[in-house]
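Note that one protein chain of the assembly has been removed; the remaining protein chains are unaltered in position.
Right after this comes chain A.
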Amino acid sequence: MTILLTAAEQKKPNIWRRARHSFAVARHEPANLIGLVLAIFFAYLILAPVLSILVDSFIVQSGDEARTHQDEGSFTLYYIVRTLYSRISEILLWQPLYNTLDIAASTVVFSMSIGVALAWLVNRTNMAGRAWFATALIVPFMLPTWTFALAWTTIFKNRTVGGQPGWLESLGITTSNSVAYGYFPIVFILVLHYTPLVILIVGNALRRLDSQMEDSARVLGAPSRTIAFSIVLPLIRPALMSAALLIFADCIGEFAVPYILGLPVRYDTLATGLYRALDTRQNGVAAVIAGVIMIIGVITLLIDVRMMKEARRFVTVGGKGNMDRLRKLGRMRLPASGFAGAFVLIGVVLPLLTLFLSTIMILPGRFTLENFTFDYWIGSNLDTVALRNGILLTPEFWQAAWNTIVIVGSSSMISGVLGLLVGYAVLRCSFKGVGSFLRQITFLPYLVPGIAFAAAFLSLFAVSRGPIPALYGTPAILIIALVASKMPFASRSGIAAMTQLGKEPEEAARIAGANWFSRMTKIIIPIQAGPLATGILLPFISGIKGVSLFIILAIPSTDVLTTYSLRLLDYNYDQAANAVVLMIALIAWLGTVLIQKISGTGLAQGLEN
């Protein structure tokens, strides 16, 4: 046995040899190839549309030659000036911007206050009916936001808008515009929708909190108030911040609610302003507005990144002691349940009941027996002009439902698998740059409102470019757009799942002699079946609820449930439209229940990622 202390100085291999060796190594690591392919794919699918929006704001659009005195396609600052500095920029940008921020900030403040209180009640007190509320309080988040908006108009609609009157109106009570439309109902509905998110995220943090930390404070003689404010609150602060930013960002891009409730009183947000600009063929202005929304998104994201960095200092290992010590509410036990019950009543029971009643009433707001009918659901040979059968007997409805399942289903499936592949490539790729590029690019759609994204897709894929044929009017464009818009969630959950899995199960399979295909099909995908199912179902639910992509990209032959219900609304078949909306809510709710069956607390965890 020889003793080797200093090995002989060896000539460093030259770059060429090293490169060839790296290639020999990389040849057996398909993650590199997958990473590169995905990077190119997403560059085209995500980066190209986003860039095209940004570029559009500096390029003379078709039809604007006369205004700008320039040729189509040449560089111009006209749109920037028009949107930011002209006489109408107040209407185009500043007022909508103010409204958007106003709505987002108010929603964050109110939903956080109510949500934290409810999260505490559900997780840390002996409130009556705790277990039931833990599920019931989450339901508003499973329903599309515009379900509430439609329920609201059903009750509060006044004479400002034509069509069938609201219930209160028919009962002889005139509602003022400020109650029926605009800021108040929009914030009210968004608060209803996002409070469950706070309950989920903050509740999760509360449950995960190591009880020993509180016990230590208690042993040192700290009263409950001190424990709450100097131990618990600082520790759940990261969760609070992430919930707040998530809600803020979502509110900025919210389209359906302000579209339904803001338009009648010309209360514009950036998203509806963008839609209006697109609708009136002002693509350049639309591009500038989209740019502004993206900037707000980037700022929110930067704050989030900053906060997360700070939050990491708080991360503590352990936390085995589960929180079974509940605070006794005493005399407040029933009032607390009353508070939670009121939330369920306003957030779930009333809107759904209203919508359901509206579908079985011939004339709105007239509560007499002969006014009730199930014709709008199952009637046939009705004396209406177009819709001669109840929606459950209308082929168009089932066609739209089928389209929804196929289009949203396949796009969720694709994005779920792509998300897992992105996670795989990000963690395994030998080239650092590819990994971080993938990580960032798949997150980009989060910053772009669906409406803007859809517009960009329209301009990019409506005509044939290179090898890709014109896609407008085909389900393909909807599927691609949905996939791209769901990638932020899909890639994040894919990366999280692959990080949690680690490299070793796969390395062990390599050692056992498995090639890449066997490793994928026999090890990675079976182990990741749960996360993958969640990663498919969550985008499916949010896809079903989504409006903005469809409203731009769908045509009657690719009708989905959302566009079908909006079209019914346009034709004033309110009852049938609301019936379709109820069916959407039902599908979304069933899907969510399915997720929770598959993966315990999947929803809460998925949302936090």
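Note that in this section a contact is a pair of C-beta atoms (placed from the backbone, for glycine too) under 8 Å apart; a residue touches a chain by one contact, two chains touch by 3 or more; residues count from 1.
In this section, contacts and distances are computed from a predicted model.
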Since a chain is absent, check the UniProt entry for it and pick the matching name: "Acyl-CoA dehydrogenase", "Predicted secreted hydrolase", "Basic membrane protein A" or "Carbohydrate ABC transporter ATP-binding protein (CUT1 family)".
"Carbohydrate ABC transporter ATP-binding protein (CUT1 family)"
Pick out which of A:Gly163, A:Pro234, A:Pro469 or A:Pro526 touches the chain that's been left out of the picture.
A:Pro526
Please identify which residue in A:Glu72, A:Glu90, A:Glu507 or A:Asp570 touches the non-displayed chain.
A:Glu507
From the list A:Ser178, A:Ser380 or A:Asn515, pick the residue that touches the absent chain.
A:Asn515
On chain A, residues whose C-beta touches the chain left out of the figure:
1-8, 10, 12-13, 17-18, 20-21, 23-25, 27-28, 432, 504-505, 507-515, 518, 522-523, 526-527, 529
